[in-house]
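Shown here: the complex without one of its protein chains, the others still in place.
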Amino acid sequence: MFYVALFAGLWYTFAGWRPGYSTHEIWMFPLMVALPIGLIMGNVPGAMILGSAIGMLYVGMVAPGSETPADMSLAGLIGISIGLSINADPGTAIMIAVPFGILGVFLNQIRRTINAKFAHMADKHALSCDEKGIARCAILYPLIMNFVLKFPPAFVTVYYGAAVVEKFIAMLPGWMLNGIAVAGGVLPAIGFAIIISMIGKRSIFPFFFLGFFLVQYFHVSTIAAACFGVPIAVIIVLLTKESQDEVIASTNKVDADSSDDELEVG
Amino acid sequence: MFYVALFAGLWYTFAGWRPGYSTHEIWMFPLMVALPIGLIMGNVPGAMILGSAIGMLYVGMVAPGSETPADMSLAGLIGISIGLSINADPGTAIMIAVPFGILGVFLNQIRRTINAKFAHMADKHALSCDEKGIARCAILYPLIMNFVLKFPPAFVTVYYGAAVVEKFIAMLPGWMLNGIAVAGGVLPAIGFAIIISMIGKRSIFPFFFLGFFLVQYFHVSTIAAACFGVPIAVIIVLLTKESQDEVIASTNKVDADSSDDELEVG
Amino acid sequence: MFYVALFAGLWYTFAGWRPGYSTHEIWMFPLMVALPIGLIMGNVPGAMILGSAIGMLYVGMVAPGSETPADMSLAGLIGISIGLSINADPGTAIMIAVPFGILGVFLNQIRRTINAKFAHMADKHALSCDEKGIARCAILYPLIMNFVLKFPPAFVTVYYGAAVVEKFIAMLPGWMLNGIAVAGGVLPAIGFAIIISMIGKRSIFPFFFLGFFLVQYFHVSTIAAACFGVPIAVIIVLLTKESQDEVIASTNKVDADSSDDELEVG
Amino acid sequence: MGKMKENTTITKKDIWRTFWRWWWTCEMSNSYERMQSVAYCYAMMPVLRKLYPDNEDYSEALQRHLTFFNTEGIVGSVILGISVAMEEERVESQGKMPGETIIAVKTALMGPVAGIGDTITWGTVKPLIFTLALTASVKGSILGFFLLFLFVPATVIYGWYLMVMGYKVGKTAFASLLESGWINRIITGAGILGLFMIGALSATTVKLQFAGTYMSAGAEKTFQSIADGLVPGMLPLLAIMAIYMFIKKKGHKFGTIIIATLVIAMSLSFIGIV
Amino acid sequence: MGKMKENTTITKKDIWRTFWRWWWTCEMSNSYERMQSVAYCYAMMPVLRKLYPDNEDYSEALQRHLTFFNTEGIVGSVILGISVAMEEERVESQGKMPGETIIAVKTALMGPVAGIGDTITWGTVKPLIFTLALTASVKGSILGFFLLFLFVPATVIYGWYLMVMGYKVGKTAFASLLESGWINRIITGAGILGLFMIGALSATTVKLQFAGTYMSAGAEKTFQSIADGLVPGMLPLLAIMAIYMFIKKKGHKFGTIIIATLVIAMSLSFIGIV
Partner (left out) sequence: MGKMKENTTITKKDIWRTFWRWWWTCEMSNSYERMQSVAYCYAMMPVLRKLYPDNEDYSEALQRHLTFFNTEGIVGSVILGISVAMEEERVESQGKMPGETIIAVKTALMGPVAGIGDTITWGTVKPLIFTLALTASVKGSILGFFLLFLFVPATVIYGWYLMVMGYKVGKTAFASLLESGWINRIITGAGILGLFMIGALSATTVKLQFAGTYMSAGAEKTFQSIADGLVPGMLPLLAIMAIYMFIKKKGHKFGTIIIATLVIAMSLSFIGIV
């Protein structure tokens, strides 16, 4: 199991570092790690099956404001490798994976708290035009920090088996597990609240509610919402501009007219 | 039956006087009168059962512009007391109550026609700053008038039994009963028409149709309508204001600019 | 069959000439020609049954920009007369009619290409104020051209029977027949595109999408769309006008105010 | 305007008294001609007396609040709050705020607020609480009786809150509101919402249908189903519009309207259309 | 402009004649290049002759109404009414109303009105009446034949009404409409409604689907169901937009469009996509 655990630790570090915007959710995706784990453990089809099953859980997840509702990377690495080692069926593998998906969220939050430090360092480098320094803050330090933060838990869990952690979890009372799950459902709200507060402008705020209730009451997809939202936004922008221009033109004309009058009078 | 009839007559007077905005529909509500009638007639549970059943008919009723579609007060008083006296099941009590609910509507309309007199009297008192006079017009005279108008029918019907009235009704041809019921369904339209005509403003009139068809076509609740209506109203108000301010700012700027030019020329 | 064929040829000419705006789709409608064909062939009820059946196919058809998706006139004439002659049931008559409905579309397109010539002629007559000339371009020439273009195919097909044409069609490969049908489904798009491009104005273009998706997502009728579209259009027009007037009034007031100031200063 | 009292500060108690008078009486004197106007005047009396020691001013003010008025009583409290603020403003500005403006604002707001209020108070809060009460008593318990009265605190709370809000917004911001054009916007916004909600509410409340059935392909179909296929709610809408047009053209002749409604309903019922 | 006739009053009869000419001929000379322009000119002729005794003016006016025009013929009558009013206005104002404005207004209105009219006349009134007729004759009765002609009075009534309305609004209000900015608003409003309705109508009328099925979890599914899951009506919308873009860029080359449609449909059918 050592090599799998090593791979899990390193990969969890790498994926959590999030290199490549379009790729970072690929690195984390359970299906993606299934192939290397399968190769290491000599059971590619089995790994793919588990990876596909666990991936199903997370395929619709959105992380607005980088606030992931669940850590699919940790869930996938642990669920697939341990699941494979005990020859688990997909259902069992999912049950192993899910709690780690929730726990991993907190590691991500610690990461983003620490990252603030590097932003402060970049501020200083900006003053002295230290390009390399800024680059280090953008790339290197986050990598190192990720290693320190994320290698140990992934390595240890896979190496010693999920059993220890599971036992610990089993000791928790039901309401606490439920509470964690409930919190997991609410976490994306933070991301949405961030983006709403970024847009801010009071006069258009109610569009948030329109979008929300459109989906709640009519159960349409977000694509459908876009099919209505895009035309509405464009219409408002263009009609407002047009109306403004008309008024400005007409007032200018009035002004011009009265100037003419004055000329005639004078 | 005398005491019940006395209670019915007095209560119908009192409730029809409508003291207390949030309470007036409580006084009229069948479930409310069930308790006192039950106490007088010594059968509280039975009264509550009938009151609850008759109340069901009227719980969703709205009386825009004070134009009640049905008089639940008369219906309740008569339906419960007579129903209880003949040991009727809820279904029978409802059948006794309903026609009175419709007939009572006309009493309410007479009341509001007469009330106009007191408004004219208040006009005179306003000229002489007669505070007590205005208070009488607002409170006392309506009470007396209600007594004269509403005590007799309720008292008589309960005392002599609904039988007389019922027989009379049974003599009416079917189309007439149906006609009254149809009119009852249309009466709320008067209230809505009053409110629409109060709002008046032509430029926003079509919102009435939007609300109407939203509910007709998509079968959503009025709460749902509010979930869309509130954001839309707020958006229109704020965006229009914003656009107006932008234009005014820009024209002022233009004006200011041209003033500058003039200064330079001068 | 000669007289029927003669009737078919002449009627196809007449209907394709499209006299009378509200009538032109009546002349073309299969149910309409069923009566005369039935009279000629001595089987009115049978003709009405076939006409009604074939008419069903085309009753919902709309021809925006005069771009008919199918030529119901040719379909009806041929389907009913041949169907009647071979004593076909409605299903068979429909199968005879449909391919001609598609083929006829191309005749209509040729007609509208040639008609351009007459418009050019009218241009010249306008220069010389030749009223009769313009009238000929508007009425006579299109009639003659329709005769040349449309009499032969209708006459020949009905006279020699659909068999020849049918055999020809049967020789076509399946994908080609399917392709023609697919093209028939797309043809109305041309009409809609024409009208959209006629309206043009960029600032209101997105309303097209709103109408389109309203129907696509909520499966409501076009009447329902109108129930929402009319209020929305009226609201936008009136609210914009109102807002513009408010701004203009306020800027004029400001101007007036500053003029006053100047007066006081002067 | 006669001479003014120097210190005319309206206290919270004055506002509460106005609210309470309104709350108790606003439906008592409701008449077709003037609706809730007498109650409005009665409610404003203490505040007006305090503001206008001079009898002439006072009489004028009383007449001001006897003009046609109708709204939903709870959400409508906000309008009384605004009226109080405007009257105070009028006194403090030595009459610069014209009496007509005070009338205009209350008249402009009453309709929209009635639409909104009817939906909230009577269309939502009441049915919720009353249904709860009915359910509680369906088997004879007296609990339902008491539950009904939950409606009082529920509504008094937001009514009072809105009254105070109306007063405060009116006091601190009225002059600037009027000037900046916000008041027009607010009236427009309230009107939009009011009309929209009245539309939604009437769609579920007014009832009118074609009677009769016909046979189609062996199955019995109602004529109403044809009407529904065309425009659902066609008849109720026509009824509302017809009455509206009548009011618009002939004024508030409610007697006529009611009798006409009855007669027409009877006639259509007689010939079997409805 | 040449010398003017003193009394040029257009009578109701003149308007009726214009309507009637239009109604009879508007589809006869319909061409890809100019659509209903010849018919428009033919319909306006009597009125124009009356207004412009001078041949030069008359010729100019005739040319004015030979420009590209297309609309739905019944609701479109309103545009003819407006044109008549504007021509009369032009004469009465001794030419102050420019000919270009007359063209601009009819051209701006034709599209929106086509959208609205197609929905009302062809999308609603016609199917209602024709379906009635079909149902009546489904078992061989000749009743359906006569029912079809109900379509004539039904449409002529509102067509004529709109024609007169167009004329009246044009006459009494045109100068002020143009000045006050209302005409722009009306064109915008008509455009909004026209586009909206054309959108709704095309959603039910244009048909294009993916062909083919695949097996999923033992059940046969169509490829079209995937497309519907994404954006229903995706293909028809693409088709409309593609043709629209083509018209926008290359002009009214309908021959090309039709042949291209056919060729593409054939090709896609051949490789099995549609």
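In this document, chain identifiers A, B, C, D and E correspond to the written order of the chains, with residue numbering beginning at 1 in each.
Keep this in mind: a residue touches a chain if its C-beta (ideal position, glycine included) is under 8 Å from a C-beta of that chain, and two chains touch if they have at least 3 such contacts.
Please read these numbers as outputs of a predicted model, since none were measured by experiment.
Contacts of the undisplayed chain with visible chains (whole complex): A, B. For the chain missing from the display, the contacting residue among A:Ala5, A:Met32 or A:Ala154 is A:Met32, taking the whole complex into account.
Residue-level contact of chain A with the missing chain is found at 17-26, 29, 31-32, 34-35, 38, 44-46, 48-49, 51-53, 55-56, 59-60, 62-66, 69, 109, 112-119, 122-123, 126-129, 131, 134-135, 137-139, 141-143, 175-176, 178-180, 182-183, 185-190, 192-201, 204-205, 207-217, 222-223, 225-226, 229-230, 232-234, 236-237, 240-241, 244. Residue-level contact of chain B with the missing chain is found at 223-224, 227, 246, 250.
One rule holds for everything that comes next: only the chains that are shown with their structure count from here on.
Common neighbours of chain A and chain E, listed by label, are C.
Of the two chain pairs examined here, B-D and C-D, the one linked by more C-beta pairs in contact is B-D.
Separation between the centroids of chain B and chain C, computed from CA atoms only, is 53 Å. Inter-chain spacing, taken between the CA centroids of chain B and chain E, is 48 Å. Under the contact definition stated at the top, the residues of chain E that touch 2 or more other chains are 181, 231.
Chain contacts: chain B has residues 203-205, 207, 209-210, 213, 217-218, 230, 232, 234, 236, 240-241, 243-244, 247, 251, 255 touching two or more partner chains. In summary, the structure contains touching chain pairs A-B, A-C, A-E, B-C, B-D, C-D, C-E.
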